[in-house]
Every structure is written in structure tokens, then in C-alpha cells.
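With one protein chain withheld, the remaining protein chains of the complex are depicted in position.
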Amino acid sequence: MSGNTFGTLFTVTNFGESHGPAIGCVIDGCPPGMALSEADIQHDLDRRRPGTSRHVTQRNEPDAVEILSGVYQGKTTGTPIALLIRNQDQRSKDYGDIAERFRPGHADYTYFHKYGIRDPRGGGRSSARLTAPTVAAGAVAKKWLAAQFGIQLRACMTQLGELPIPFEDWAHVPNNPFFAPVADVQRYEDYMDALRKAHDSCGARIRVQATGVPVGWGEPLFDKLDADIAYAMMGLNAVKGVEIGAGFDSVAQRGTVHGDSLTPGGFRTNHAGGVLGGISTGQDIEVSIAIKPTSSILSPRESIDIHGQSAEVVTKGRHDPCVGIRAAPIAEALLALVLIDHALRHRAQCGDVVPPVAPIPAAL
Amino acid sequence: MSGNTFGTLFTVTNFGESHGPAIGCVIDGCPPGMALSEADIQHDLDRRRPGTSRHVTQRNEPDAVEILSGVYQGKTTGTPIALLIRNQDQRSKDYGDIAERFRPGHADYTYFHKYGIRDPRGGGRSSARLTAPTVAAGAVAKKWLAAQFGIQLRACMTQLGELPIPFEDWAHVPNNPFFAPVADVQRYEDYMDALRKAHDSCGARIRVQATGVPVGWGEPLFDKLDADIAYAMMGLNAVKGVEIGAGFDSVAQRGTVHGDSLTPGGFRTNHAGGVLGGISTGQDIEVSIAIKPTSSILSPRESIDIHGQSAEVVTKGRHDPCVGIRAAPIAEALLALVLIDHALRHRAQCGDVVPPVAPIPAAL
Amino acid sequence: MSGNTFGTLFTVTNFGESHGPAIGCVIDGCPPGMALSEADIQHDLDRRRPGTSRHVTQRNEPDAVEILSGVYQGKTTGTPIALLIRNQDQRSKDYGDIAERFRPGHADYTYFHKYGIRDPRGGGRSSARLTAPTVAAGAVAKKWLAAQFGIQLRACMTQLGELPIPFEDWAHVPNNPFFAPVADVQRYEDYMDALRKAHDSCGARIRVQATGVPVGWGEPLFDKLDADIAYAMMGLNAVKGVEIGAGFDSVAQRGTVHGDSLTPGGFRTNHAGGVLGGISTGQDIEVSIAIKPTSSILSPRESIDIHGQSAEVVTKGRHDPCVGIRAAPIAEALLALVLIDHALRHRAQCGDVVPPVAPIPAAL
Partner (left out) sequence: MSGNTFGTLFTVTNFGESHGPAIGCVIDGCPPGMALSEADIQHDLDRRRPGTSRHVTQRNEPDAVEILSGVYQGKTTGTPIALLIRNQDQRSKDYGDIAERFRPGHADYTYFHKYGIRDPRGGGRSSARLTAPTVAAGAVAKKWLAAQFGIQLRACMTQLGELPIPFEDWAHVPNNPFFAPVADVQRYEDYMDALRKAHDSCGARIRVQATGVPVGWGEPLFDKLDADIAYAMMGLNAVKGVEIGAGFDSVAQRGTVHGDSLTPGGFRTNHAGGVLGGISTGQDIEVSIAIKPTSSILSPRESIDIHGQSAEVVTKGRHDPCVGIRAAPIAEALLALVLIDHALRHRAQCGDVVPPVAPIPAAL
């Protein structure tokens, strides 16, 4: 209830601080009998890991995960899976400066007033480092979704600061540090280099997609599939907007255009983004999120200190100039966690429903 | 867990179908001792009610609410408040046509495949009519928020189809059928008249705002205030996008611009939309949502029937050509429900926290 | 979270006060496609109903239930089932006397101090009348458990005040007003008549049993099947003790005796009461509960008033001299609600588990 557990049937309870001894999570509700090892999880952790290019924070964290429970002889047992990641490269001295000052655009101020106390080292609990356990849990969810339903998740960057990134091919995504679906990223390299020199930061837009989701997942009236996706994505650090399918463009669309036609051979379009009435249609789930620019920047900012007095803030230390760059694997993980939760919820209530006729294909 | 309960501490369990005998909800967790009568609730229900202009559905529903429990001698007792609204004007014959065909863009198809059975009368459970109990519960929440914290909620339309609506003044909102913050709405009247004649529908964009929210509401890591707002708004029928503060514009903003400066006299800007790190800052909560065009339209559409065969669909009956027109009071109610829930959650965990220094004002 | 919802996947949200306009509940999570009508529910409501013999309260309530939602053409649709029971025979004048005084052994005092306000009419929210919606919801659960698994639930009285009731046969239970498993109940009739004349009340002990529960229901570590049964039963008005299987007798048993032997043909004994490690064994679930004597009695009692001053209390009005007499159908309903919830939880997580070998029979 204090907001550190994600999900209802497949739950992930996250703990840790950026510069504490360890971070991690406890997964409860994982179906038994699935093969699982650290290697299944490490791959996605490595995609999210800091220090992999000059465009992200240079903090050196191997992010090696240890499975503490819930797996016996290489298989899940149905009991809680505890995942532990020890923090290695905490340089808390870097943060002495901001222990007494609030960074504009940062959670410093709100944590301080909510709790009357905060761990300022590296952002403490509000650090994006806490997305690592989410990625780890998402890897477990992904494996199950793929094995049971053939569901695949992927994400890419579609805008970097002012620069839209055209979609060329998913195949390019793993080949550049931006998760950009284009062959040539020189333009974005240059943009980021200039930004760092300017001691500034920028935002990004990320597209997330799930293919293979069957029709029928999602709950009316409130825990709609798209509502839970919006909750998951807006809860990711720095996200300020979420769209499903046509998103904000649907405002200007006519009903004759927006509604996706159904044919025996499949849907003609996917403006819905794979969700109608809060329930999956069987089409691809399409999500887009807006990530704001990093608030921890080297440029001096006007602010106040913890005594309420005016104070200039300059954030040294190691920070991502665009947190959106590492957001793709995290967004995939969050979507996976939403999907597995609804898969289990569907099975609970409608496990024995035999649809009167077969669903139509995802697309013509 | 089947998604018909909203909230965690102030919970609203919704029930009913568009053309069943009644709709309603049960509120659990309302603090005791607050004066409450049907009149407190009816005002907002009347703002959402159908039939109030030619631009909305002509279904004639008084939407008169009855309090069945939880109030004694005019005051809440702390026990569940059950609210009942009898359906009056069900013309189920209007819907005979679509009982066997799926409307493109509608929940028909997904409900049918999820449950293997669906109530097709008026959209059944997926009808926007089910937002009435939400509005009723929101009215209770609003009253408490106003009494305890002076919090005010309001919403207005900022775009109708292709037409952006400039912001002139909140005072205009109650004076036109569009909840538009402008003095002259002739342009929007004409637009809607043309749309109806074209047997088509359009979307809308709605802005929702809460003032007076104190600093410190919202939970890390997952039940962030903005995450819960996104969940609430995306769960509203036809919503396809949600923004907090600068929203998608923040992608192209630089960090030096986006981060709201703090001064002893208040914040300089509010790009954050009143939320940092998932916790309220004390500034206005600013939300924007995208509503898609109504899927029930008179124009013939390509679709299939429940046997999987090709079928043309024409939706007769009474429908809103722009569901966004009545969305403002619903969006307010949803925001109120999110806020009261977090108010109580804050009180539970941090009820005795005395912030070391007073928060700064909402704005300079 | 305010405690008026029972269950996690099959949830029952209860509302109402003894002398308010109505009581009822909303069931969420009922699987779709099950035939359901008011008649399915009314039978159990009639078993619990007041006024059926001279040994229970003479309040005249038909307890006629109305299904407001969630059923279409005689079948559950998977959406919330709202059940409404209008109160008919409220004689609030009977209670004028106790509006300002606290009955010893009653919830008057605790409600008053918890909420600062209470509805004193007929016990308000704390009245045993609020078990009627539970019985109604339990009837829905029972129907599903019987249809899906052949599970049967039954309960009987095993002690009335000082009088133990020997077990003769389940067949006798419906033939006497005590739910006693004996042919001749004259002794208990006489006992109750004497008690009423003495203006006193007594307790009772109830046995509840479920047959046909498959092996594997119940969650470690906390939501064990027996833990949830204990929660359900102890939450029933006036219950002060709960036992599973051998219960308190197991304290004096040796391990060589208590542990139920397994054979390929079935279990030899059932000291466990059908639960091991919190998970059902496939044997009968056996529960026993202790119900205290009614606190509302005609004999004068020493107490205080709402101003904290000494006051004598005599409870007029219509009360059950032994609330345990009507407890059997309620206890069955609660056990049914626990079981259906765990049935769905099991299906969610372990829905595709194929046990390596067939379970052994319930008993040799």
C-alpha cells in the first residue's frame, strides 16, 4: 500500500536505494515449473546497465543478479523469487553538495517534505537505479509470456530531444546506444555530444510494442489493460505522457477513420493500439511514452536549501544526460509485468471460457 | 481483482449495466463525521447527465441518486456508503441490430471473446453510462478534499476534433455545453452540427486541474501520484492518451528549461504539473487527456458478426457524437478519487511527520 | 481496506445498516457463463432468516433479494453482481433506550470511540443482520463450487450452551430449528425456553464441513487455506474461537497419533481437518467455531452512558437469545467464499500444473 509493490497476481516488491548496500525485488506469484537461471535475467539487466556508452552515466555497476529463493534444480517452484543486486560503485562524496539543496525538477524537495527525512546519496530511493530490479523481474515475466503465448516485447526510441527518429527497422535497435530503429545514428551521437558540452539534458520519446497478446486480457471497469499500462509507464522515472495506439492524434480523427474495421481475415488498422474497452483485441499492443530531460545537470540552477533559503544548485556526479536512452528495456519490462499480471487474472476468472468462435487474426 | 474497484483506502466498487435495472457503487473508507446528503452528489451527476444539449445523447435519465447506507443523521459514519441510481430510459430494442455484430472501435468484440457472453444492450458494462457512479463517488471525495484542504477541482475542453480551444477563463466553462473556457462557442456548435449531419463523430482533449493539493502526496516506487492519475484517466472510456504537466512537449525541452526553479517565494514555473518523483509538489496538478471519437456512429462500417462472418454495421440508437463533451465532470471526479486515496495513504504512513521547514508557495 | 470487502479474486463488498433503507453486497470476480437467478440465492437466505421459530428474533424480514447487475439472460456475465435486500421491519423506537448507553459485550462502545459517531438503531453496522448479504454471496459461490468440483458444504450445531449435541446424522439438520444433527431436539427446546424466561442468553458451537475440495488449494506463507478460514469465521459476529481438524485437542496428541497416515487407497484419519501446510489435502475440510452468548439481553446490566457516567442497561427490542442458532448457514457461506477465492487463486498461478501422479482418495 506504500507503493513499492507492482501487480496484483504476479507481484514485484522492490527495495533499495541508489547508494545503499543492495537493491532488489521479490517476485510473488510466478507459475511453477518454468526453467529459470540468473542468465535469463542478466541479459536484460545488461541492456539497461550504466556505462555502456559515453552517452549514459559512467557509474560502473556490473548489476550482477543473485537468485535467493523460489528456484529449485533450475525450475521455479511457485514460491517467491527474491533477486538481489549488490551496489558496487557508490561514490557518495559526489553528492555531498546536494544533500542540503533541492535540484529543480527532482524528487529531492517532495521526499523531504513527505517523509521529513531523505537519503540524498545518488537520489536515494528516487534514483532511476531502482529500475534495475524492475528489469530483472520483467525478464522473468517475458520468459513466461514467450513460452506460454509466444508474446514478444520490444521498444525503441522515436524522438531524441527535438529530433524525431524515423522508423526504419526493429533490427537496428540493438546495434546502437540509443535503441534507435535506424541504421545511421551519427546525427544523434553529435546531438548528445553537443548537449553534454552545454551541460544540459534532453528528453526522449519511446515506443513499446507487444506482439502475440491474445484477445481478452484486461479488466473492466477500472483495471483496464490500457489503464494499467498507463499506470506502469507514468510510474517510470521522468515519464510525463503516455499514449495507446493513436494517442493524442485520435482527438482530431473522425469516428469513421479511427474505428479499426474488422474482417474475417483480420483487422484493417490498429488505431486502438491493441486495446478496446480496456481489453486486448489480439492486435499488437502499441504504447508511446514521453520522457522529460534529466534534472541533474551541471548548469547552475536557481533553487532553495533545506532551510528554505535561496541557493544555487550545480549537480556534479555521474548522470545520464538523457535518461530516455536507457528507457527502452525498462519500458519493455513494465509492459511485460502488466501483461503477465493480466494473463493470470484472465486465467483466474475466465480460465474455462471457450470463445464461441475463433478470434480473427491481428492484421490483414 | 476483477477490476471494478477503484482506490486502495478510499475504495469505490462500481456495478451495473447500461440497460440493467440499476447502476451504482459502494464507497468504503470515507472518513466519519462529514455532512453528506444526496444533494451534495446530485450537482455533479447533473453536469454529466445525458440530454442536456443537442450535442449529446438524447437518452432521458434523471440520474437521481439514493444513499442506501453509511450516513446517519446527515453525517457519514465511516461505514460503506452505497449509492444507487435506477435506470429509467432503456430502449433495448434500439440495440437489437448490434447484438450480433461488432462495432469497429467498440468493446463488443473484446467482451465477447473474454467472457464468451456479453450484455449487448446499450454497450452493457462497457457503456459510458457507468461513469455516473464514478461521478457520484467523486462528489463525496471532492467535498472532503475541499473541507479538509481547500482543494478545488475543475476541468475544461481544450480541443474539439481538429479545433483547438484557446483558454480564456475558467468562468466560461459552466456557461456552454462544451465545458469550453471561452465566451463564444458558436464555432463549436456549428462544428458539432455538421458532424451529426455527416453521421460521424470526433474526439476531444480535456484539461483537468486540482489546486490546493499539499506537498507530499504520492507513493514511491510504483503508486506514484502521477501513475495513479494516468491509471485513472486512461481507464476512462475512450481515453487514448494522458499527460502530466508539460507532457509530450517535455521531450523537446532542455533540462535547463524544464526543471521548475524553486525560490523562497514559490516555484517559478510548473512544467512538472505538480508532481516530482511521483509526489505532489504543492503546485497545481495539471493533467491533459485525449479522447477518441465515439465508435457508435450512423455511418455504415465494415465488420464481422458473432459467427465470424463479414457484416456491415450501422449503429442506430442514441449516442454522443463526441463523448468528450461530457468528460469534464468525470475527469474531475477521477482526479478527486485519486487525491483522496493518496490523502489517506499519506495520513496512514506519515501522519505524524512534521516537515522541518514550511513548504514554499505553489507559485511566485 | 476499510474492511468491508471479503476475498481477493472473488470479492464481496458488503454495505448497509440494520435499520437503514437497504443492505446488500457487490460480488466481483464471479466466473462468466454460470446460470444464476434470485431463486438460487433465496434458499440460503430463508435458512438464515429471522422469525422462523420462537427461538430466534421475531423481526419480520422477508429478506427478498434482487439481482441488480451481472446477470444477462439468466447467466453470469463476469461483471459485478449487485445484490439488494430492502429492510422492511425496522422498529427504531425499540432502540431509543440504547442510543445513549453501551451494552456490555456489544460493539456499541467500540464503534462510538472509533468513529466518534454511530448508528445505534438495531446495532447499526455491527448487527448480525449484515450476515444476510454474506449468505447471499455464499449461495453464488456454493453453486459454482458444486458445478465445477462437486463440492458440498454443510454445518450443524454441536453444542448449545452447556449442552453438547451428539452427532447422529446430517439428515436431521434441516428438520429442527437448531441445525442439530439429532432426531430429538426436545431437550434443546426446553433449554431455550428456560433461557428466555430467565432473560438470559447462551453460546453455541458449530461444525462446518466441506467435502470434495481437491488437493492443492491454499497459499503459503500467509494466505493459507486454514488461515483464511480462521479469518472468515472469527470475523463472524460473536465468534470467539476457531478450530481446524483436531483443533485444541491436538495439543495433547502425540505426533505418532496426530499425523494422518497416507496409503494408496486414501488417508487413514483426518486430524488435519483437510489442510496441511496451509494447503488442502483432498480430505474433508473440518472447522469448528465457538459463538458467545448474545449481548443484547433483557436482564439489567451495569454499564456507562455516552457521557461516561454509570448507567444500567436493559436491552428491549427483538433479539436472538442464542445467535448461534442461525449461524450454520452463515458459516457455510463463509467457508464457500474462502474456497471459491482459493479455487480462483489456484487457477491463476497453477492453472496448468499437471500433478505427476493422481492424488489419493480422501479416505480409506
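Note that the chains are named A, B and C in the order they appear, and that numbering of residues resets to 1 at the start of each chain.
Just so it is clear, a contact is a pair of C-beta atoms (placed from the backbone, for glycine too) under 8 Å apart; a residue touches a chain by one contact, two chains touch by 3 or more.
Just so it is clear, the structure is predicted and the values come from calculations on it, not from any experiment.
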Of C:121, C:207 or C:345, the residue in touch with the unshown chain: C:345
Hidden-chain contact residue, picked from the options A:50, A:78 or A:278: A:78
Contact residue for the chain not shown (choose from C:107, C:153 or C:362): C:107
Residues of subunit B (touch criterion as defined above) contacting the omitted chain: 1, 9, 29-33, 78-79, 220, 344-345, 347-353
Absent-chain interface as seen on subunit A, which is shown: 1-5, 8-9, 11, 13-17, 20-24, 26, 28-29, 32-33, 66, 68-70, 72, 75, 77-82, 84, 114-119, 124-125
Chain not shown, touching residues in subunit C: 1-6, 8-9, 14, 102-107, 109-116, 125-126, 130, 159, 161-162, 200-205, 215-224, 226-235, 237, 240-264, 268, 271-273, 275-282, 290-295, 297, 299, 301-304, 306-310, 324, 345-346, 348-350, 353-360
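Keep this in mind: only the chains that are shown with their structure count from here on.
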Farthest chain relative to subunit C (centres taken as mean CA coordinates): A
Copy pair subunit A, subunit C: interface residue numbering same or different (half cut): same
For subunit B paired with subunit C, centre-to-centre distance based on mean C-alpha positions, whole Å: 38
Cα-centroid distance, subunit A relative to subunit B, in whole angstrom: 26
Per-residue multi-chain contacts in subunit B, two or more chains: 1-5, 8-9, 14, 114-116, 125
